[in-house]
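Complex shown without one protein chain; remaining protein chains in place.
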Amino acid sequence: MIDKRCSSAHEAVACVHDGATVMIGGFGSAGSPVELIHALIDHGARGLTVISNNAGCGRVGLAALIEAGRVERVVCSFPRSADSEVFASMYRAGRVALDLVPQGTLAERIRAGGAGVPAFYTPVSVGTPLGEGKERRSFAGRECVLEHALTADFALVRAERADRYGNLVYRKTARNFGPIMCMASRVAIVQARRVVEPGEIDPEVVVTPGVFVQRVVEVRDPADESALVREGRRYP
Amino acid sequence: MIDKRCSSAHEAVACVHDGATVMIGGFGSAGSPVELIHALIDHGARGLTVISNNAGCGRVGLAALIEAGRVERVVCSFPRSADSEVFASMYRAGRVALDLVPQGTLAERIRAGGAGVPAFYTPVSVGTPLGEGKERRSFAGRECVLEHALTADFALVRAERADRYGNLVYRKTARNFGPIMCMASRVAIVQARRVVEPGEIDPEVVVTPGVFVQRVVEVRDPADESALVREGRRYP
Amino acid sequence: MSAHTGWSREEMAALAALDILDGTCVNLGIGIPELVAQHVPPGRELVFHTENGLLGVGPPPTPGDEDADLINAGKKPVTALPGAAYFHHADSFAMIRGGHIGVCVLGAMQVSATGDLANWSTGEPDAIPAVGGAMDLVAGVGRVLVLMEHTTRRGEPKLVERCTLPLTGVGVVSRVYTNLAVVDVAARGLVVRRLAPGVDIEAVRACTGAPLIDGRDGREEGP
Partner (left out) sequence: MSAHTGWSREEMAALAALDILDGTCVNLGIGIPELVAQHVPPGRELVFHTENGLLGVGPPPTPGDEDADLINAGKKPVTALPGAAYFHHADSFAMIRGGHIGVCVLGAMQVSATGDLANWSTGEPDAIPAVGGAMDLVAGVGRVLVLMEHTTRRGEPKLVERCTLPLTGVGVVSRVYTNLAVVDVAARGLVVRRLAPGVDIEAVRACTGAPLIDGRDGREEGP
């Protein structure tokens, strides 16, 4: 029987090894898999490369993972926000490296990684500092750059509902990077507010088919990361 | 007010011009927009390039469009089936040209066209006759070919429900090429079994957001193309 | 001339909103551009896209009704209108890069006479670089409108011959709305289409870093 359920967030992330590349879902706090990230901090894996849209807020979630010194490199589009002091100070101290990628290029590179497309051309970033050093080519008179697929060993993703096959639906704009990160990672680890029986999710509305998901853990009352940040919480 | 509804299939396809490139949804008969194709036959546009997975069955739908001599070229993955005599005889008579494309490459080229990606690399077709003449490049030791995006002037697509914004949901495996063809065409023309009020389609389950759709027509009882073929029907 | 002479931010947003055709799908950048949504002229329906995965963005929720899972690209709580749709990031940027979004309205640090845009980096060595979706928007959206003050707080021109700050895109801006003027980026240069009340074109030229062609109604043909 196929059963991708884990009994705890700690069990779900136990497979993450030192030096792994980990995609982390969420756009700001929406969709941030806070419980999985905290379990990963407890787990202790280090030397991680994190691929995520942002670089964490406050001193919880991804910011706490970075603060704990576990992250060598962040690949993201927007590591700056009102509450991103942790990344800023670690970056300025040379303790974390940054690959800055335009947001749509980041999303498309992740999708390409999941879809078996090793590289593609895009006009985005041509003529800008982020386009420098990239291979150029013109299509129908438009200059483009070559972009390479991103893949990861693991993805940490928050969903709304899941079943034991790993089928997922998300909630509102918390969907964001979850579906493509599940596609692009060897082991997609998902926390869902509810884990339901197969068939309870209408096959027409599944957003992430189970084939893209390897581990599922129910987290009934996930923390609202933005609330934790407002309250000044830190982890651990 | 945004209102993409048309009062008839004939009105919906009236904009198709001679020489246009037209994507036609469906996989076999599932999702084939029979009423729109028949309206296009009545409309009379000729010199068309059709992009579709198949090349029609029996003497209705796409087969009838080809039989009427309106199609100069078909871009597809599988123009052969038990009931595809029309394409076969027109092809052998030199009256329709064929670009044969592996099915996944066809789908990805269409998606790329809709997503503003002019070209991408894929390992599919390397070392085969369909890979001959294509530009080659190796990524991580794997040989790939360069594939170019496909776009179209128009798409004819069948959906299950639509609203006046053009939001769409599909039914079962009739979804197939519809979503990506709406993305890749300048004017996506959609027949839906029901056109509903905005808000009646849950925003979480929309498959094709309205921004990809330009025209919507309600066809309450669409013909089952496979039944028409079994019955030996022809159009007109 | 003070940066706050002329139109208010609200007025600038209203002017931009007036120029967006009925039925257009619009992406609004963070900051002043967000005000555009409040100034859609009566009788027009625009659909607002936010790149974090929602088409059909509605007004902010009433206090207490915020939903942490329903935010815009600026990470502010929003609502979804009837007829909205949620989608993932790759689909969202397929809309942008694929040319399906008709207009985007962005803030800017500098705009050049040829429509180059600089709006993502101050270029300062200790700044944390952050680009978000700006480069994707300017590369993919059909018409890029810029809303900005005419000069920096220190009075330096933001409309310039060439941008000195790191670029977001090359030749991408269509029209600029400042507190002083509405300026088109045309093949022959920057063309003033409209001046704020009480503002003189020579005064605008004095705080602009590139030549301005006077293209106001009755003065000259459009580009």
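The first chain written gets the first letter, and so on, giving A, B and C; residue counts start at 1 in each chain.
Quick note on the criterion: a contact is a pair of C-beta atoms (placed from the backbone, for glycine too) under 8 Å apart; a residue touches a chain by one contact, two chains touch by 3 or more.
Computed from a predicted model, the values in this text were never measured in an experiment.
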Chain not shown, its touching partners among those shown: A, B
Contacting the left-out chain in the complete assembly, out of B:88, B:146 or B:196: B:88
Residue among B:9, B:124, B:201 or B:219 that touches the chain left out of view: B:124
Identified contact with the non-displayed chain, of B:5, B:171, B:186 or B:234: B:171
Residue in contact with the excluded chain [from A:19, A:198 or A:232]: A:198
Positions on chain A contacted by the hidden chain, ascending: 1-2, 111, 113-117, 163-165, 167, 183, 197-199, 201, 203-204, 206, 209-212
For chain B, residues in touch with the removed chain: 27-31, 53, 77-81, 84, 87-88, 91-92, 98, 100-108, 110-111, 122-130, 170-180, 207, 224-227
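As a working rule, only the chains that are shown with their structure count from here on.
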Centroid comparison with chain A (C-alpha atoms), farthest chain: B
Intercentroid distance (Cα basis), chain B paired with chain A, Å: 34
Separation of mean Cα positions, chain C and chain B [Å, integer]: 36
In chain A, residues with contacts to at least two other chains: 108, 122-123, 170-172
Of all residues in chain C, the ones touching two or more other chains: 54, 80, 86-87, 90, 93-94, 96-97, 139-140
